[in-house]
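Dumping the structure here so I can ask a few things about it.
Of the protein chains in this complex, all but one are displayed in their positions.
Each chain carries a letter (A and B) given by its place in the written order, and its residues are counted from 1.
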Amino acid sequence: MAAQTRPWNETLKPEGIKAYKQFVAERDKQVASFLEFDPLRAQGTSNERAAVSTKSKTLEGLPFGVKDNIAVKNFHLTCGSKILESLVSPYNATAIQKLLDAGAVPVGKTNMDEFGMGSSTDNSAYKTTNNPHDLTRVSGGSSGGSAAAVAAGLVPFALGSDTGGSIRQPASFCGVYGLKPTYGAVSRYGLVAYASSLEVVGALAKDITILENVYETIKGLDGRDQTSTDPNDFPLLKKEVKTVGVLADRSGLDGMQAKSLEISIEALKKAGFAIKEVSLPLLDYAVPAYYTIASAEASANLARFNGIRYGNRPIYSENPDDLVRQARDQGFGDEVKLRILLGTFVLRSGFQDQYYLRAQKIRTAIRNQFDRAFEDIDLLLLPVFPIPAFKHGDLGMTAFQQKLADKYTTAANLTGLPGLSLPGPVLESVPVGMQFMAPAMHEHLLFQVARALQSSLPSADPAAYPAVYS
Amino acid sequence: MDTQDLVTTAGMAYIQLSDKELETLGKAVEQMVDFFEKMGEVNIEGLQPTTHAFIKKNRLREDEVRPSGIADEMLEQAPDLEDRFICIPNVL
Partner (left out) sequence: MSTYKSFIGLEIHIQLNTKSKVFCSCKTSFGDEANTNVCPVCMGYPGTLPALNQEAIRKGYAVAKALHCNLAERCHFERKNYFYPDLPKNYQISQFAAPLGTEGWIEIDYQNQRKRIRIKECHLEEDAGKMIHAGDMSLLDYNRTGTPLLEIVTEPDLEFGDEAEILLHELRRLVRYLGVCDGNMEEGSMRCDANVSINLAGQGLGRKVEVKNLNSSRFVRKAIVHELERQAQILDKGAIVLQETRLWNENRDQTETMRSKESAHDYRYFTEPDLPPFSPDKEFLASLDKILTELPLDRKDRMSKAYGLSAAQADFIAEERPFADYFEQTVKLGADATNVAAWLCGDVQKVVNRENVAVYESKLSANRFASLIKLLDKGTISGKIAKQVLDLVFDEDKDPEVLVKEKGLEQLTDRKTIRGLVDQVLANNSKAVAQIREGDQKPLGFLAGQVLKESGGKADPRIVQEILTEVFSLK
């Protein structure tokens, strides 16, 4: 059994800070989850007046990691890209400000696939993050740094962003909880946009209660994000989960993934939930629709990075056009360039109807199909990724294979519905998680089922990194 | 998608492509575009496009001036500054 742990809220106190810093530095040498770590930098940046009323007992004094595409004042905001290497954020994201006001403290920025484009965090321009359960494997992506930091016990929770599975997939690879809230439930202000209509800020944690508290803290209408939603605009259709849907067609899954799903179904039955098979044939079109829309939006969202107002600029350029082309050529990695080109192409006049507009209509069709499915079920159980955490580099998946594998995660982004990935059983060396999807603004159902499965499917500490804080 | 399409697209996106990139990225783009053809199988008749997942009420901001107070901080991030102007090379 693990040795006695120390409480998280002592890490940042004068008597605990030194040990905490040392602990993180030591473990992160191998895991490489943080791009920047400085637990004292954010002190004193909470809004004191707001803080008095919103200070949360459960979050007060807790350190947390932040994916490096979410703005934290005075920290870098590289998004895992060279083009933003020099940028220091002059402002806080809304979610960060709310957590600060609740007494939690951002201690560092976590590694990620450049601008969120990837499923391994190997697409970072800075470093390779390793899966704490098996350092030869990826931690997933794009919020791989956040997932690894939580799994390795460096922070009790971390913020991530989910555009096509970027919270749920690394969470399932690393054996932690990962929540992708309803689109608009959490303000996107301060989240560097990759695909604006698909993504949302969410969180990862080992403890479901902490995760729920974080979600309750960061959600809500925000004047700075006019796409953020007022929870009161959504009728509370369901108070609790009774029936969980599972996909009738579970072909194409890796043996371990199928096994994880079967274990989950058994656990659900044991916990008293009814199981009902559902069919969602349009899932087959989620990936092409997703990549069409995401690339299109990315091509515009990333246009602002031109080396003029901030970020890296080429040493010499002849004229403005040359400056911008060089800055982007030197600053963006291949995967980013690919998606910008793709997105620019699908928006071009003459091609837009065939690709972009069609994808948006398929999005509507998928949404309708999910709405119908939720008439008969309260939650939907889905795999997260067809295979468990894969190996780094050539031993793993090609970029194209990784994209095809987003089938089960992208649906939540196309529909805007919330999804929670749960730590699954550790099969071979790594955990194999699964996810639940819920109706819009019904996150409470996700937390309910997660609690019910807590004892049968706990978040297991990696063998090499037993918990030191809890 | 032919090479000319790719070059035109890259021009619009301000992405400079070396000959090698033209080949490697060209292939990757083509692979994806071919993959997108799959969407042709779906009957989209009568469907409206979705950009905003949930239809919301009008969202408007009060017309109030709130100075950011961080103009100088932001200027410090500019790679090249002349007085308070951000500088770029000019076409001569």
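One rule holds in what follows: contacts are C-beta pairs under 8 Å (C-beta built on N, C-alpha and C of every residue); 3 or more make two chains touch, one makes a residue touch a chain.
Only a predicted model underlies this, so the values are computations on that prediction, with no experimental measurement involved.
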Residue among A:24, A:71, A:138 or A:405 that touches the chain left out of view: A:71
Where the missing chain touches chain B, by residue: 11-12, 14, 49, 51-52, 55-56, 58-68, 70-71, 74-75, 82-90, 92
Residue ranges of chain A at the interface with the undisplayed chain: 69-71, 77, 79, 84, 87, 89-91, 93, 188-193, 196-197, 223-227, 296-297, 299-300, 303-306, 308-310, 320-321, 324, 344, 347-349, 352, 356
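In this text, only the chains that are shown with their structure count from here on.
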Chain A-chain B separation of Cα centroids, rounded to whole Å: 22
Contact footprint of chain A on chain B as seen in their complex: 1, 5-6, 9-10, 12-16, 21, 24-25, 28-29, 31-33, 35-36, 38-42, 44, 47-54, 56-57, 59-61, 70, 73-74, 77-80, 86, 88-91
Chain B contact footprint on chain A (complex, rising order): 86-88, 90-91, 183-184, 197, 223, 226-227, 229-230, 233-234, 282, 284-285, 288-289, 291-292, 295, 299, 303, 306-313, 317-326, 328-329, 332, 334, 337-338, 340-342, 344-346, 348, 355, 357-365, 367, 399-400, 403, 415-416, 440
